[in-house]
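With one protein chain removed, the remaining protein chains of the complex are shown where they sit.
Chain nomenclature is as follows: A and B, assigned in order of appearance, with residue numbering initiated at 1 for each chain independently.
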Amino acid sequence: MKDLLKKLSETYGPSGREEKIRKVIAGEIKDFVDEVFTDPLGNLYAVKKGKSTKIMVAAHMDEIGIIVTYIDKDGFLRFSNVGGVSPQILLGQRVTFGNGVVGSIGVEKLDDIKKLTLDKLYIDIGAKNKEEAEKLVKIGDIATYDREAAVMGTRVIGKAMDNRAGCAVVIEALRRLRETENEIYAVFTTQEEVGLRGSRTSSYRINPDLGLAVDVTLVGDTPEPPALNVALGKGAAIKVKDASVICHPKIKAMLSELAAKHKIPVQMEVLTAGGTDAGAIHLTREGVPSGVISIPCRYVHTPVEMVDLDDMENSVKLLTAFLSTSVKMQEAFPCALV
Amino acid sequence: MLLIKKLTEAYGVSGDESGVRNLLREELTPYAEKIETDSLGNLYIKKGIGKKPRVMVAAHMDEIGLMVVGIESNGLLQVKTVGGVDERVLVSKPVVVGENHVPGVIGAKAIHLQKPHERKKPLEVEQLYIDIGVKNKEEAEKMVKIGDYAAFLATTHEIGDNCLIGKAMDNRVGCAILAELVKEDYDLELTAVFTVQEEIGLRGASVAAYNVHPDFALVLEGTTASDVAGVEDTGYVTKLGGGPAISIMDSSFIAPQKVINFLVETAKKLNLPFQLRRLTTAGTDAGAISQAHGGIPSAVISVPCRYLHSPTSIISLDDYENTLRLAKGVLMAIAEGGLSLEGFAEKIK
Partner (left out) sequence: MEVDRFLTEITAAPGLSGYEQPVAKMIGATLVKYANEVRQDHLGNVVVLKKGKGELRPRVLLAAHMDEIGLMVTKIEKGGFLRFTSVGGIDPRTIVGQEVVLFGKKELCGVIGAKPPHLTDAKERSQAFTMEEMFIDLALPEAKVRELVSVGDVAMIKRKAIKLNGTSMAGKAMDDRAGVAVMLACLQELQRLHHLADVYAVATVQEEVGVRGATTISYGIVPDIGIAIDVTHGAMPGVPEYDTCKLGKGPGITVGPNIHPKVASELIRIAKEYNIPYQLETATGPTGTDARAIQVTRGGIPTGLVSIPLRYMHTSVELLDLEDIKQTGRLLAYFIASVNSEYVEELACF
């Protein structure tokens, strides 16, 4: 999984421009599933046929980026953010466009670093003037961090672990999954970072019985951390709540029971802000009971996001166990109340 | 010129678009195969029913404005804003209130009565009121009621070098273009939707897209032209006179690269000037439409407009004409198969 994660992390794929990462993922999964297709928002679907409960598993494949809005006469590029990009973190970075063009992030003269905003920054792609720049990049092109993934023991450091780590977990689970009664729709979703858009349309299209998102989550195990329960290396996290979803208590319980049964280390996660694809999935059509398996991740939305391979392995085990469990919808989610 | 003047001078604050809707219905009845409304008030005009592909073109009818929320004992109307009103723009503007278009002005304490430090602060809507020239609450209640909408009162006329000034250019300019589009025939199923409640959260478009379920959607808008004094060239969103603005991204929507390329090629083939909209914020109906059903390929073309959301918005009539030509070209090209709609959903295995 280490090599897979490294490959996925280093592949270009900002929100709305997921073609390259989609191709890579399609190549990784197509021998292990029955059907593979895309839709108008660019979501990638992988289907394992089954006769029983239809389960959607979503991992978003997009990453945050910066979009060119202006090219000045000297060839410097001004830009705006695609998803949650912070100007402080951009400082001193190298960025890359889909076509291989690489640039430095430069900053205007500033008397106070607190005044740093995105419009004080620019991309320098080494062009001597506007004409030369326009041969390499055009307005509307999106750049991402340019960063090789590094492996330090069980930990991997790099860009876009949010959420290529989730993609890797879903890919690995698809590979390991034996025949199950369930019909599995694994969806590598687009535009999560700009508002859960891909998952909204793909879950509408699939109309699943159950939904599960696999995404990264924030941790509280670093110096002077926020008051969060999740720690790196302590196992897969089972989400209880974030700003987008309150996970269905039944799914949460199913995941906890499976973890106990298979002796998979897990931790409970309550996130006060932020959202994930389950936020869109559970509100689809008449409502879809949904849950989330989260992969603990430090330094989210920076080029040095860090995840733990053991956590990912445990997430794969938990996901595989969940997908292999036959769920009788009528019994697990009864309509009768009294 | 005449239609856009009529449209901009009509009233249609989000939630009460009847003035604009009635005008459009009357104008377009001769050209429509079918006319419908839904429970939110969206107006649907259909042509070429049964043909393929199914294309939806949307322009929102609603404009920002005010709502009467209270009446003081002296007859002054307390108001709140509807949609994204820049409160600093409100003071000293004429308005009309309610179904009967009762004229009034937006008043505030005169500058003589304000302390020096007060004068520097923008007037918030709580400090403003509409004065319809009555003596007391009882008199006011005979003319207006709580919940009445109020819109800017402004006449539209030409200004400067082939420009037009008026209120509600956002988005009657889109409505006018869409109305012109409906008057011609295309070899496809066209549903023109004049949407409601865009300014308060793309609400009309989301139900319209559900109802129409098109193969492709084009949104016509008025967008900020910020080529004005005090704004650096790097910060221009669009330029007045620079031609139709093609959207790449806004806060609600990212255009597929294929769609952007298609629009750019169409503009080039027709020898039309065009520009890429350089702001990545603010939402449009495309945000709601592109996420309807299982996802709908969408595009946005806008007419640049200075002083958006004010009663003195300015557009260039050249931009208007060129946007109409581009939109028409886009429909023609789609009818001829110029945009492969199947390619938006690919079967890999």
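The rule we apply is simple: a contact is a pair of C-beta atoms (placed from the backbone, for glycine too) under 8 Å apart; a residue touches a chain by one contact, two chains touch by 3 or more.
Because the structure is predicted, anything quoted here is derived from the model rather than measured.
Among B:G83, B:G104 or B:G329, only B:G83 touches the chain left out of the display.
Screening A:R78, A:K252 or A:R298 for touch with the missing chain picks out A:K252.
Among B:A32, B:M143 or B:I200, the one in contact with the hidden chain is B:I200. Among the residues A:I113, A:A150 or A:M268, only A:M268 touches the chain that is left out of the figure. Listed for chain A, the residues touching the missing chain in the whole complex are 220, 227-229, 240-241, 246-249, 252, 267-270, 272, 282-289, 333-338. Not every partner is drawn; the one left out touches chain B at residues 14-16, 18, 21, 36-43, 67-70, 78, 80-83, 126, 146-147, 196-197, 200-201, 203, 206-207, 210-211.
In this text, only the chains that are shown with their structure count from here on.
Centre-to-centre separation of chain A and chain B, using mean CA positions: 35 Å.
Chain B meets chain A in the complex at residues 233-236, 248-249, 252, 254-257, 260, 276, 278-281, 290-291, 293-297, 344-349. Residues 15-17, 19, 26, 30, 33-43, 67, 69-70, 72, 78, 80-82, 119, 139-140, 191, 194-195, 197-198, 200-202, 204-205 of chain A are the ones that touch chain B when the two sit in their complex.
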